[in-house]
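A single protein chain has been omitted from the complex, and every remaining protein chain is retained in its original position.
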Amino acid sequence: MDLAFTKEEQAFREEVRTFFHENIPADIHAKMIDQHSLEKQDLVTWQRILNAKGWAVPHWPVEYGGTGWDPIKLYIFWEEMQQTPAPQPLQFGVHMVGPVIATFGNEAQKQRFLPRIANLDDWWCQGFSEPGAGSDLASLRTKAVRDGDHYVVNGQKTWTTLAQHADWIFCLVRTNPDVKKQVGISFLLIDMKTPGIEVRPIQTIDGGKEVNEVFFTDVRVPVENLVGEENRGWDYAKFLLGNERSGIARIGISKQRIRRIKELAGQEFYGSAPMIENQRFREKLAAVEVELKALEMTQLRVVAAEAKRGDKGKPDPASSILKIKGSELQQATTELLMEVVGPYALPFQPGLVEGSNEPPIGMDWAATAAPTYFNWRKVSIYGGSNEIQKNIIAKAILGL
Amino acid sequence: MDLAFTKEEQAFREEVRTFFHENIPADIHAKMIDQHSLEKQDLVTWQRILNAKGWAVPHWPVEYGGTGWDPIKLYIFWEEMQQTPAPQPLQFGVHMVGPVIATFGNEAQKQRFLPRIANLDDWWCQGFSEPGAGSDLASLRTKAVRDGDHYVVNGQKTWTTLAQHADWIFCLVRTNPDVKKQVGISFLLIDMKTPGIEVRPIQTIDGGKEVNEVFFTDVRVPVENLVGEENRGWDYAKFLLGNERSGIARIGISKQRIRRIKELAGQEFYGSAPMIENQRFREKLAAVEVELKALEMTQLRVVAAEAKRGDKGKPDPASSILKIKGSELQQATTELLMEVVGPYALPFQPGLVEGSNEPPIGMDWAATAAPTYFNWRKVSIYGGSNEIQKNIIAKAILGL
Amino acid sequence: MDFDLNEEQRLIKDSVERLLADRYGFEQRKAHGASERGWSADMWAQYADLGLLAMPFSADDGGMDQGPVGTMIVMEAFGRALALEPYLATVVLGGGFLRNGANAAQKADLIPQIVDGSLTLAFAQTERHSRYDLADVTTTARKDGGSYVLDGAKSVVVHGDSADKLIVTARVAGDRRDRSGIGVFLVDGNAAGVSRRGYPTQDGQRAAEVLLEGVRVEADWVIGEPENGLPLIEQVTDEAIAALCAEAVGTMSVMHETTVDYLKTRKQFGVPIGDFQVLQHRAADMFLMLEQARSMSMLATMMADEQDVAERRRSIAGAKVQIGRSGRFVGQQAVQLHGGVGMTMELAVGHYFKRVTMIDTAFGDADYHLSRLADAGGLIAA
Partner (left out) sequence: MDFDLNEEQRLIKDSVERLLADRYGFEQRKAHGASERGWSADMWAQYADLGLLAMPFSADDGGMDQGPVGTMIVMEAFGRALALEPYLATVVLGGGFLRNGANAAQKADLIPQIVDGSLTLAFAQTERHSRYDLADVTTTARKDGGSYVLDGAKSVVVHGDSADKLIVTARVAGDRRDRSGIGVFLVDGNAAGVSRRGYPTQDGQRAAEVLLEGVRVEADWVIGEPENGLPLIEQVTDEAIAALCAEAVGTMSVMHETTVDYLKTRKQFGVPIGDFQVLQHRAADMFLMLEQARSMSMLATMMADEQDVAERRRSIAGAKVQIGRSGRFVGQQAVQLHGGVGMTMELAVGHYFKRVTMIDTAFGDADYHLSRLADAGGLIAA
């Protein structure tokens, strides 16, 4: 047992940190710090910087652009990217469909799609959720009927993040309605330019429009865009969701937010002293830091166990802890920022969140506090709600 | 709507407060303040003081010694008794079996038992719980078989508080094993001197021995000691438990404890200043006070609604709130005291808790802090656990 | 002690609830909010017709003398409907300054205009660095002959863009954060030297930044003592906090009811999600937090005009703590139990969540008032 990072790991951390800070464009960095919305081009720019360095998809198999780093190095890499803070790569390509294609796709699909994902030439979105399905994902009703060398897809997806920019969508579709719900599902790749696809934005309570409904009416999809075998899509989805869960703690993001809160609470001269000099506020913050440090150690234990096992495909059921506690702490940081911003939480300034130059009401960083608080309520809902995660712990770990 | 106490109610409060303070024997008052154990004689002494004043059983029907006060006056009366702090009357007689006999008993039983309860001539204990039953009270197995003009009782009760002093026990017994569990139960009054009864103490984690197991081996009970009808005991038990729940918030006790904590935290000159000057501690305390104040208002709303309805027999399902929050706050005060007492929580001084004269380790009030914290874990378990109370709210109030 | 409404109160409650039920549906509210001033002049006229704008004023002043209980009834109904009109700003805050601080001439002039719906007000108090401290005033009022000249900037003035007149706090003497030397001034919204920048708020209402540059106010339009206005300001904000507590209870009630309904109707894994015991208990916890909030709203109502100022302030602070904590819990859980759809503007629940969140930040959040309460010795005397 050696609980410290090795010298090599520390040097690696220094290397990636330096690279991120030296190479992130200043305007993108500023937007990240102020929690302003990123534009599509921002993500493309950053992804291509990473790709040029060979770090676009470090966790993929080496033959498709991966770096071969072990899980601990990968953890350090992503954590440092979050702490910079730099944009996370568009997850739908890099973390979701990419690994699925690399693992279950055929050679033609790999050659066609993977390099374009790594370079963000294709913008992907995710077509899993459907209206009314919620945590019961497998109850999906969008159906694909074979017609010659095409599938004809009809149905509706929802909560499709950033579909407005998307070139491609990966979908779970029902190809056999006559069997148990999990075994009649297939995994299809669909070009968003195909006739019959309509995208409608859903406005969320933070004022943002990052999620959408996607409607499919007689959309013809070539059978070559089926991943793996027909009716095995649920297995691929579980693989994908498992990957999602272990990354969801986002410890680097919470760390960066705490640093930012300390900075802002130290500057602000509300009342007779900066907030940070208030014992209660300081202790509330410290309590979050303790839990976050504990979660970081927990994350490292999971990562190290994964490194030992070597089977990256199967998520540790303990990753449910990462999801629950990670989301709670992300939400806690948004509440702390609400406390710092005080009465200036009230003005609604969507233009500022999107980065316009209009003069702000109050502090120039105040505009995003309430929208971030509202928006981040989602993290305890999506990716398998925290209630579902506790069911998983009770059953898979405790045997209840 | 008039949310203030009336002048008459305020005068009444003053009257009972003055009476309690002027009439409680000093030694009993000191034991209450220090949370030391009371002896049997202490309760008898206090009950007879109340009885002499005509206040022994104010909530009973007037013909059996009640005062005819409305629910709000009754609330004031009990709250003031708790805040004095004076001993609560032995609940098994005054609050449990007394009202059952007064409501469902026959005239002979009323004449025989009620005056002796009011004067604490008879010490009663409760024979409901059985090993393994827990919250599923109706699954009880102690059985009573009719044999001429006696029932023959065999079985075991547990968690029988203060059975070591008891003259009588009221028991739920199974008189018909062949029907649905709730409908084969009867309510029997049993003389503890009857041959075949054995009382064995259960030692609890606080070091106390207030609860017991009671074993019944061929115990012969005259049929005249059956309350109400045979096999209707479950109805009487529900009546009794409903009465128990609405009194269980014990707001006066929590108030008195908070006063005591403020006093002790103000005296104590641990570290560089008294605990009460620590902002965090003061705010923790204030947060408990806020919830307690809210609960007091909630209690008064329930009491006032009861006064309006006039059917004291049926507890408001909102009384489950009183049980849940009341027990949580009682427990919170024990945790606050643990924080005040600090390292002096550690010594185990059962003699001091029982009021001996041995020199204390540390502050003379320190000995009861940890035992009280341990002991009061029971309040979220008994009387229908807090989990059961939430089931009640979900079903009876929310219709889920 | 009596928690039931009397006949008159019951009538008021029924009529305001009926009006809002008829005229304040989800789509109607959206239309009201989309108008230039952000609220409905037509509804305002109807409130006047119903007598709602006369509620707290004494009969002598042409009011209905309904006291804090009347305000509680109206505000709880407004909370249930998420009504957007400036009732708090005009009747509770503005009316509060008039009731508690104005002289006879001021009352005679202004109260009838409030009552008939022709005058709206807004309370311009917060400044860039004041946070929730009512004594932290740097806007100045310089005496100049028979009038005062005001200079400064007021921030996040709720309904400040549409208000006919502003009630402005300004310092006639002393240093920033001194308790003495603060006056209350009635300023015409279109007076020379007043500039207002209006904007929408997170909860669908509107507010304004107000700049005061050499604004002249006749001495007739000082409310109360200009040298010692803070006790008046504290009295009126305490009344406003009590009103906000009632509004929050209305807001929470709807979120709780909506969530329980959703649990009964929404199916997942083949059963109503309300069959899951964890969600049943969550709904029970929400109920408990709601009822605790309702109890403290009643306490705040009872104490809003308490003569013992220290006791009033402690009770109001305690109520705001409970409301803030209950509101956060009930709001977050309402969204959580609705899942993704609870996060959208298409469902009402998210709008309620936003409003209850913003109520917490009004006049001091839960933690702010907890500190105040703790420093003042808590709710239970030692």
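A few points about this structure:
Chains here go by letter, A, B and C, matching the order in which they are written, and residues are numbered from 1 within each.
Here, a contact is a pair of C-beta atoms (placed from the backbone, for glycine too) under 8 Å apart; a residue touches a chain by one contact, two chains touch by 3 or more.
Since the model is a prediction, treat every value here as computed from it, not as a measurement.
Put simply, the hidden chain is in touch with A, B, C once you look at the whole complex. Listed residues A:D121, A:D191 or A:E289: the one in touch with the omitted chain is A:E289. Across the entire complex, the residue among A:T298, A:S327 or A:Q349 in touch with the chain not shown is A:T298. The hidden chain makes contact, of the residues A:I321, A:V341 or A:I381, with A:I321. Annotation for chain C: contacts to the undisplayed chain at residues 276-278, 281. Taking the complete complex into account, residues 1-6, 9, 72, 255, 258-259, 262-263, 266, 279, 282-283, 285-287, 289-298, 300-301, 304-305, 308, 318, 321, 324-325, 387, 390-391, 393-395, 397-400 of chain A touch the chain not shown. On the side of chain B, the interface with the absent chain consists of residues 129, 134-136, 139, 158-159, 202-205, 269-272, 278, 280-281, 335, 338-339, 342-349, 361-362, 370-371, 373-375, 377-378, 380-382, 385-387, 390, using the contact rule stated above.
Please note the rule applied: only the chains that are shown with their structure count from here on.
Look at where the CA atoms of chain B average out and do the same for chain C: the two points lie 42 Å apart.
Residues of chain B in contact with two or more other chains: 279, 283.
Residue positions 279, 370-371 of chain C are each in touch with at least two other chains.
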